[in-house]
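Just dropping this structure here.
With one protein chain held back, the other chains of the complex are shown just where they sit.
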Amino acid sequence: MAEVTLTIDNEKVSAREGQNLLQVIREQGIDLPTLCHLDGLSERGGCRLCVVEVEGSSRLAASCVTAVREDMRVTTASDRLLRYRRMLVELLFAERNHVCSVCVMNGNCELQSLATRFGVDHLRYEPLYPRLPTDASHEKYTIDHNRCVLCARCVRVCDEVEGVHTLDIMGRGVSSRIINDLNQPWRASRTCTACGKCVQVCPTGALYIKETLSAHVEKRPDLPRRIVDARKKRVWNS
Amino acid sequence: MSSTPSGKIRLATVWLSGCSGCHMSFLDLDEQLLELNEHIQLVHGPLVDRKDFPPEVDVVLVEGAVNNEEQKEMAGILREQSRIVVALGDCAVTGNVPAMRNGLPVKNLLESVYPVEGGHEPPGLSSGSEVPRLLPAALPLHAVVPVDVFLPGCPPHARTIGSALKALLKGERVVLEQGMCRFG
Partner (left out) sequence: MNREELESLALGERERASRFSCRFLCCAGTPCLSAGGAAVRKALEKAVEGKNGNSSVEVMGTGCVGPCSRGPLVTVVTPGEEEHTYEKVTPQAVPEIVEAHLEKGVEAASVPSTVSRDSSFFTKQQKIVLETSERIDPERLESYVAQGGYSALARALEDMTPEEVCEELVTSGLRGRGGAGYPTGIKWKQVRGAQGERKFVVANGDEGDPGAYMDRTLMESDPHRILEGMAIAAYAVGAEQGFVYVRGEYPLAAERLGKAIRAAERQGLLGDDILGSSFSFRIRIRMGAGAFVCGEETALMASIMGRRGQPVPRPPYPAQRGLWNAPTLINNVETFGSVPPVISRGGDWYSRWGTDKSKGTKIFALAGKVCQTGLIEVPMGITLREIVFDIGGGIPGGGAFKAAQTGGPSGGCIPASHLDTPMDYESLQELGSIIGSGGLIVMDESSCMVDVARFFMEFCMDESCGKCTPCRSGTVQMVRLLEKIKGGRASAHDLEKLEELCELLKATSLCGLGQTAPNPVLSTIRHFRHEYEAHIEDRHCPAGVCSMPH
């Protein structure tokens, strides 16, 4: 594959044609924040945390859905970008009921740690406090919509890796919601194989295994990557 | 920063709708409290036997969300009479657990807490009863009055409180240590 040369944060970097910017940026050891991206799943480009500045373009580029180009000049952490990322995290917190103190993922949550990382010490936006249900009908798993950030990792892993597409999103805008099949209780799902992949990739406390204690939840967001690699390369590294 | 004749900082603490965990965390400063005591005069709060909020407070630590009329009034008073208002802990910062009731109709909520004989309205539904009227929603402190410093955490770590107070004593801006700025 052809090589391309680009500049990331003033460093000359070479990459393979067809790679996306996010991959290349991370290969440089830069910890670009993401939420909806997950290795092994298709890119969604929804959370917008991975936006970067590309010289010559007035609009920011979501690096997960931007292909590398020869001579691209990329900035990953200007003041403006940091400010935007912080705003995005605040917006996510304000949107649902993220009561970290009583959440099973307290301490292991990706949203919580993004807030810490960006120094979010309070929310400048009015919390919406939506009334949202929790579906605990499944034998093993619970989905608590109060904690969902609509990253659709669960939807993608269920469709692309498990191959059953039990999960999807209904509604639109701020009333979007993850559903099982045609918006049935999870237990009633005829397609769910109870594989638990959705739970493992969920970045927050929205999906969890029942009866897990707060702060004892550990998820395996590396699962899709490992499964996909295992299938492709026929090797399984546990 | 010094304002009392003794050169001590006038510190107040206020307990709104919270579990008192933030106050406990403050007490968890343990021996550092003795050190702080050199520079601080505690003028008001659950740890002090004084009913009204005194004037000319330098720093007030506020625990808890603003949940009812009385607390809303209190928030106004403490803002008026203090130089620096600190939102202490997640309830004061975001509404946290007390805000989980937001969106539920206040009447239903009160009726399930205070069972009343048919026809009577539960206490706390309107002003004037012995129970202060519950606000339609529990609010973070900064939704009611301007707040100068936010110390998130449920509760904020004693170290967070300690270092924030130290900075304030020196008249410096509070900068939370990496990792100390955390919800939950």
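Each chain gets a letter, A and B, in the order it is written, and its residues are counted from 1.
The rule is short, and it goes like this: contacts are C-beta pairs under 8 Å (C-beta built on N, C-alpha and C of every residue); 3 or more make two chains touch, one makes a residue touch a chain.
What you see is a predicted model, and the numbers here were worked out from it, not measured in a lab.
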Inset, instruction - Report, in label order, the displayed chains that the undisplayed chain touches. - result: A
Legend entry - Sole contact to the chain not displayed, among A:L6, A:L32, A:C47 or A:A115: A:C47
Inset, instruction - Can you work out which residue in A:E11, A:E55 or A:E126 touches the chain that's missing from view? - result: A:E126
Legend entry - Absent-chain interface as seen on chain A, which is shown: 43-49, 51, 59-60, 62, 65, 67, 84, 87-88, 91-92, 94-95, 124-126, 128, 150, 168-169, 171-176
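Just so it is clear, only the chains that are shown with their structure count from here on.
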Legend entry - Contacting residues of chain A [partner chain B, same complex]: 93, 97-103, 106-107, 109, 112, 115-116, 119-123, 126-127, 129-131
Legend entry - Of all residues in chain B, those that touch chain A in their complex: 87, 90, 93-97, 99-100, 102-104, 137, 140, 142-143, 147, 150-152, 154, 176, 179, 181-184
